[in-house]
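One protein chain omitted, others in place.
This part shows chain A:
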Amino acid sequence: MNPGLCIKLAAVEVDARTLAALTLLSQRSGRFSLTDINQADAVLLDGDRPESIGLYERQRCSHPGQPILLLSSHESCLRGVVSLLKPLQIEALFAALNAVRDHLPRHAAPGKDTAAGKEAVHGETAERHERAGAARALADQFAPEDLCGSSADIDPHDAGALAALRFDPEHFLLGRLIHARHHTAQQHCGARIELPSNLLLLDIGGTRCLTTLSARQLRGLALMPLDDGLGWQAIDALQLKAAADTLGTTLHAWSIELLIWQIALWTARGRLPLGIAPDALVGLRRWPNLTHGSLPPEALRIAALLSHQPHTPFAAARRLGIPQRYVFAFVGACAALDLLTLTHTDAAPAAAPEQHPARGLLSKLLGMLRRNSKH
């Protein structure tokens, strides 16, 4: 625990007297500061107000990982809240803030999966999991080699090297996920994907994936060709609930887009999936959500180039002066999310992008932003 950490607390719908007391306490103790609900580490609600249950529900749904302190004239039976009795006692408030402090993600044990840590602390099910924080936590968890492999550049005319460069997503978890996602979105059902000694569940509509597996375990599975006997099946809401119950309460919920992005990078490791011909002109229909999940090397530059004008993967690497595996990794992950446009090379060759008149200045700014964002 870091006793020096000042907790940002949002006091919502509390009476003026309590608010005044909290303001005074925050200024004098330095243990917490009052802030608005969107900046807060924790929320304090008045549990005696008629709208308090609604507020609690909304907060739980919209920000599942956020600790809630409930100030009330009676002990609360609501799940996952820290109860504070009226009139508010300073010691009780500080004890509650200490509990909150220990539970904040930045205090999770090193190497511990942030998502898992929060689950354990709050006893939340996957439906109540804060996915955004977990998504960011992935950004630094994996080395470039985990995402792009370490293969050297090849000659695009070397048939043998080209064959070694390709992989078939259908033989991996990636293929199952892509099919299950399309089906659940189209049919508005859920899906159950069988894995060796485990399973993944896609919720109704296929926007989220539920699993007990950590990111590192998923990476291990992503690399492993799956037995053809292990498939996936569509399921309805009741079957989904029953299957989720069998998995227990330590479920992680992933946005399906984030999971497919990660699995595609882990599976490909810088190889090109079947379905993208090496001589196809690849364009970007939409940029991937690059603030969430792992960011493969040079992803921003590749995205900018391909959204500007389609290139073959080899030409893109050449144009940007980067290893081919970086482009293959990015393109493969985008293909898994159906973000690409593919045309054939009998179209006109890609022209070099126009240089901005202030290229020198922009390059320096880009360099500064890159350095600073790593700190």
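The rule is simple: a residue touches a chain if its C-beta (ideal position, glycine included) is under 8 Å from a C-beta of that chain, and two chains touch if they have at least 3 such contacts; residues count from 1.
Keep this in mind: contacts and distances are computed from a predicted model.
J.: From the list "Cytochrome c oxidase subunit 1", "Circularly permuted type 2 ATP-grasp protein", "GTP-binding protein" or "histidine kinase", give the UniProt name belonging to the chain omitted from this structure.
T.: Missing chain, UniProt protein name: "GTP-binding protein".
J.: Based on the whole complex, identify which of A:24, A:53 or A:304 touches the chain you can't see.
T.: Once the missing chain is taken into account, the touching residue is A:304.
J.: Out of A:197, A:246 or A:355, which touches the unshown chain?
T.: A:355
J.: In the full complex, which bits of chain A touch the chain not displayed? Write them out.
T.: Counting only chain A, the missing chain is touched by 36, 38-39, 58, 61-63, 130-132, 136, 139, 257, 284-287, 289-292, 295, 300-301, 303-305, 307-308, 319-321, 352-356, 358-359, 361-370, 372-373, 375.
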